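Excerpt of the complex: some chains, original placement.
Per-chain residue numbering starts at 1, and chain names A and B are given in the order in which the chains are listed.
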Amino acid sequence: MKRGFGSDNHSGTHPQILEALTRVQQDHEPSYGTDAYSETALQIFKEHFGPKAEVFFVFNGTAANVLCLKSLTKSYHSVLCSDVSHINVDECASPENLAHCKLWPLPTSDGKLKLEQLQSAIIRRGDQHFSQMKVISLTQPTEYGTVYQLQELKAIITWAHKEGMKVHIDGARLCNAAVHLNISLQELITDLGVDALSFGGTKNGLAFGEAVVVFDPSLKEDIKYYRKQLGQLPSKSRMLAAQFSAYLTNDLWKKIASHSLNMAQLLLQEASKIPQVKITQATESNVVFAIIPKSWVKALREEHFFYVWDEKTTECRWMTTWDTRPEDIMNFTRKMKELADETSSRPLS
Amino acid sequence: MKRGFGSDNHSGTHPQILEALTRVQQDHEPSYGTDAYSETALQIFKEHFGPKAEVFFVFNGTAANVLCLKSLTKSYHSVLCSDVSHINVDECASPENLAHCKLWPLPTSDGKLKLEQLQSAIIRRGDQHFSQMKVISLTQPTEYGTVYQLQELKAIITWAHKEGMKVHIDGARLCNAAVHLNISLQELITDLGVDALSFGGTKNGLAFGEAVVVFDPSLKEDIKYYRKQLGQLPSKSRMLAAQFSAYLTNDLWKKIASHSLNMAQLLLQEASKIPQVKITQATESNVVFAIIPKSWVKALREEHFFYVWDEKTTECRWMTTWDTRPEDIMNFTRKMKELADETSSRPLS
C-alpha cells in the first residue's frame, strides 16, 4: 500500500531496528527475559530512566497499559482518564476486564486533563459504595497530538501524590513528546515521579513491542507474575530486547521522533495555506487534526489513506511516521489544493 | 549461549522465516489484521485446515490457549486437562483469570488423557453448586513428547461431542505430531472435529507468534473482540502473517518438524547406549525424557544446557529444535559416556 497518513503503525520496521533484530538470531539464548540481550536492554533503559527503572517488555500497547493499571490498583479503584483516551475507547474494555479497575473518563477538548478538573473529580473518599479514585492516567502526547508541558505534569503529579494517588503515563509515542519538549526521558518521567509508564515501541519504528517501566521496587514482584498471567511474557525475549536496544542507542529514538515531528510541521504548514482546511488542534507531535470539506474525503483518501476522526464535522487525523517523506506530504497537499480550486471554481447552484 | 537442549524456544528464528519477515517491511500496510499479508496467510491456513478454518494470530502460547478456552466456555464451566498440562502448571493461572473457567486436572503418567478417565470424571451434571465440565483440553504432542494416536483422538472427540462438550488442542508443537503420525494438519485437526486449536509458531522456528484456529463461524465474532480485549491484537499484523505464511509454505513446517524429530531420535539412540541412562517416556516428538545420575547434572549442563524435570528422581528433559546439529548431540552424549566411565571406574569408598 502507498504511504499514507493513517497511523504510525502502518509503517514497517525501521531499518536499523530490523537489522538489530536479524543480528540476534544465532545460537541459543535462555528464554523469558533471562537472556543476555534482555540484560543489555535493561541497562540501556536505566541509562535513560535512571538506575531505579525496572523494565518489563510486553507485546503491545493495550497490554502495557493494562499491566501498569493492574499493578497500581485493587479492584475497588478507579482510574481517571480523558474521555478520548486509548484505555477508554480503543481497548475494548481491556482495563476493566484484565486490570479489574473502573475507568472514570473526564471530558477534554484537547486531550489534556486539567488539574482543576481532576481536583473536582475526586469525590466520595472512603465511601464503600463508590469505587475509589486511585490512579490518574495521562496520555503523553495525547490522542490529539498535544503535549503536556513539564509544569502541567509536575502540578498534577505533585497533587496526585499528596492525595495518595498514583500516576500512569500512556506513552505509546512518548519520545515524540520528549523531543517536542527538548528534554530527556529521565526529565520527562523519572524526575517528575511518574509511577508507571507504558513506553511505546511499535508506533515508533519497532516491528512490535512495548515496555512497562516502573520505579517502585515493590511493584516489581507483582508485575513479574501479572505479565505472565496476562499472556505477555515473550518466550524468545531477545526479539524485543534487541529492538529496544537499537531504538534507544545512538539517539535513534530522537532521530525517529524528530523526523516524524518535522513531517507533521511540514504538513501543518502546507495545509494551513489552503483556506478550506481548518486546523483544530495544536500540532505538537506527529499528527495534524483538521476539518476539511466532506466532498474531498474520497478522492484524498485514494491518494493517501487517513482516518476521518469525526464523521459529523469531517475532522480528519493525518499522522506522520518514521518513513513519511516530504514528497508524500507535498503530493497530499497538492491534491488538496486541486480539490480546493475545483471547489471554489464550482458555480453556486 | 551454546546450543543446548533446554527448550525449542531457546533457538532463534529459522532463516527462511526471518527472511520472510524482513521482506514485508516496505511501505505502508493497514494494521490490525486488515493487511494483504494477513489475507494471504489466512488463505494458506485454509489450504492446510480446510475452507472453514478461521485464524486469529496472537503473540504467544498462553494467549492462544486462553483465547480458545474463553471462546468455548462460560464462567461456570470447567476444563478437563492433564495434571502436567501447560495450562494447569505453566501459565500462572491465566486460564482461570482471563478465560474465567475452572481447570479440572486429571493425573497422567505419559501426559495423555485416557477416554475412560475422562468418562468417569464427568460428574454432577446440572448441579448448580458444581462448575460444569464443558471442555477437554488435550496437548498434542504432550508435555512429555508423547503423541495421541488418531484413533485415541477420535474416540475422545466423538464421545465429548456426544456429551455436549468441546475439544481444545494445545498444539504449541502440533506439526511435530503431524509429522510423527505422517498425516496432514487437516486430518489431525479438522477431520477429527476439533473445536479450537492453539497452533504453535514460536517453538517451531518463528520469532514470535501463535495462531488460534476455529471452525465454528459463531465463535468468530466473539474471538474478534476477545483477542483485542486480551491485549493480543497485533497492530503491525504483517509481522506475524509473513512468518506463518513462510512456515506453512513449501513444506517448511514439515522440514522443521522432521529435523527436530530426527535429532530427538538420534539423541535417544545415543543416550540409550549408556547403561546409567534410563529413558522414561516414549520419544515421539522433539524431546527425550531420561533419568540420569544426579552427580552428572552439573558437568553435563555446563556442556549443553537442559532442565531437570524432576529434582527428586533426576529425570531430565532434553529438547531438540530446528537448529540442533548432530554434532551437538554427539558431543552431549560423548560427555555422558565420559561421566559414565568415570562413575563406573570410581572405586567404592
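For the reader, a short list of remarks on this structure follows.
Note that a contact is a pair of C-beta atoms (placed from the backbone, for glycine too) under 8 Å apart; a residue touches a chain by one contact, two chains touch by 3 or more.
Keep in mind the model is a prediction, meaning the values are calculated, not measured.
Summary of assembly composition: all chains derive from one sequence, 2 are present in place, and the complete complex in the structure file consists of 4 copies.
Everything that follows uses one rule, which is that only the chains that are shown with their structure count from here on.
Per-chain Cα centroids separate chain A from chain B by 34 Å. Those residues of chain A lying in contact with chain B across their complex are 1-4, 6-7, 9-13, 15, 18, 21-22, 24-31, 35-36, 58-63, 66, 91-94, 97-98, 202-203, 207-208, 225, 228-236, 238-239, 305, 323.
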